[in-house]
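Scroll down for the structure; my scribbles are underneath it.
Only one protein chain is missing from this complex, and each of the others stays in its spot.
Then we have chain A:
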Amino acid sequence: MAKTMVQKIFERKTESDVSPGMMIIVPVDLVYVQDGTGPLSFRQFEKLEKKSLAFPENTAIFLDHAAPSPRKELSNDHIYLRTMASKLGCKLYDIGDGVCHQIAIESLVRPFDIVVGADSHTCTGGALGAFATGMGSTDIAVSMGLGKNWFRIPESILIKLTGKMPKYITGKDIIISIVKHFGSNGASYQALEFSGDVENIPIHDRLTISNMAIECGAKVGIFPSDEVTREFLEKNNRFEDFKELNPDLDAEYIDRLEFKLEEIEPMVSVPHYVHTARRAKNLKDIKINQVFLGSCTNGRLEDLRMAAKLLRGKKVAKGVRLIVVPASRKVYLDALKEGIIEILVDAGASIMAPGCGPCVGVHEGILGDNEVALATSNRNFHGRMGNPDSYIYLSSPLTAAASAITGYITDPREFDI
C-alpha cells in the first residue's frame, strides 16, 4: 500500500501498518523543554516518581525565553532547570546559546525522528523530515519519564508547492499564504506534507514554513528529506544523520492543494491573528514604531543576510526601533564573520543575545500603548508582545527591513537588492 511520510515515520517505529485515526504508543527520539514550560514539566516529572529520565542523552533543556533573565522569579526557574539538568544528566543549553528549535535543527533533529517539545513551534523539525510536534508540560514529563507517548496518527494534507520562488519571496510569504487559506484551524489535528518542486525551496525557507504549520492548527508540517536536507546536515557536520524520506506517489491524502510559487506575493499578517493576512503593498499607510528581526521563525543567518542586503548603507527611519535577535550562537557568530551584524548596527539596529526576546512579551522590546510592531516572528495574538494595547504585524525579513527604512509597511520589491 502507498504511504504518506507520516505513515512511513511511524511504521519505522512500530514495524507494522499504521493508518490515520489510530491511537498508538511509540518511543520518542528527542524530548525538549524551554524555560517557560520546563519548570512545570520537571515538577510533573518529579510527581511521576521516576528516579531517572528514560533517555537522558535525548532530553534537552533550553534557557531561551527569558535569556538573559529580566526578573528574579525567572532566574530562580533557571536555577531549578540547571539543577535538574545536572541531577538527571540531560543536555542543557544555557543563556545565549539560542532558541530551542534552532539549536534542535542545527544539532539534534534527524529525518524519521519522532520529536516532542514543550513548545508549540517544535513542528519546525518537520523541515528535516521528522515527525516533530509541540505538547504541554505534562505530556513532555510523561515522554521524559517513559521514553514514549501516545499519538493519534493524523490524516495528511498534500500541499504541492510548484514552480520557482521569485526574487523577494520567502518561506514566510508562502506560509502566511497557506495559513490565510486554511484559517486558524483549517488543518487542526492534521499533518501538512509538502511536495511538488521542493528542490527549489532552500532549507531556511522550509524551516520557516514548517515552523508556522501550527498556525493553521496542523500537528506537523513535513518536508521530504532530500538532497537539500543532506546538504544542510553535512554543513552542520552531521553526515551520519541523513536518511531519505519521500511519500509514495499514490499515497492517500484527505486533501490536495497546489500553491504556485510564482503567484505568491510579499504577505503580512495583520492584528490580531496570523490568518488575517494581506499583501504588503496594500498596507503602505500603516506606520510602525518597532521592527523585530529574529525568532525561531526568521532569526537564521539567511534571514539576517537578506535584511542586511536591503539595509546596507541605509538608515532605519527616524522613530523606528530595529531589534535584531540572532536565533543561535552559531547564527550570531556566522553573521559577525560575514559582516552582517556591522551592516545592521550601522543602519541603527540594537542586537540582542540569541534567544526568543520580544516574541513572547517577556522582555527586550515590550511595546508601549497603541504602538505598532512589524515582526518576523510567528504570532501576532492580542497582547503577545507584552501589551494588550498594541498592534503586531508579521512579515518576512525583507518586508521588515524595507519597512524599517521607510517607517511604514513597505513591499520590499520597491527596493533593489
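The rule we apply is simple: a residue touches a chain if its C-beta (ideal position, glycine included) is under 8 Å from a C-beta of that chain, and two chains touch if they have at least 3 such contacts; residues count from 1.
One rule holds for everything that comes next: contacts and distances are computed from a predicted model.
Per its UniProt record, the hidden chain corresponds to "3-isopropylmalate dehydratase small subunit" from the list "Branched-chain amino acid ABC transporter permease", "Biotin-dependent carboxyltransferase family protein", "Extracellular solute-binding protein" or "3-isopropylmalate dehydratase small subunit".
Summary of contacts with the chain left out: across A:141, A:207, A:228 or A:264, the touching residue is A:141. Screening A:60, A:118 or A:203 for touch with the missing chain picks out A:118. Per the touch definition above, the residue from A:125, A:171 or A:217 contacting the chain not shown is A:217. Where chain A meets the missing chain, the touching residues are 23, 25, 36-37, 39-40, 44, 47-49, 65-66, 70-71, 73-74, 76-77, 80, 117-120, 122, 134-139, 141-142, 145-146, 148-150, 184-185, 188-189, 217, 219, 273, 360-362, 366, 379, 381-388.
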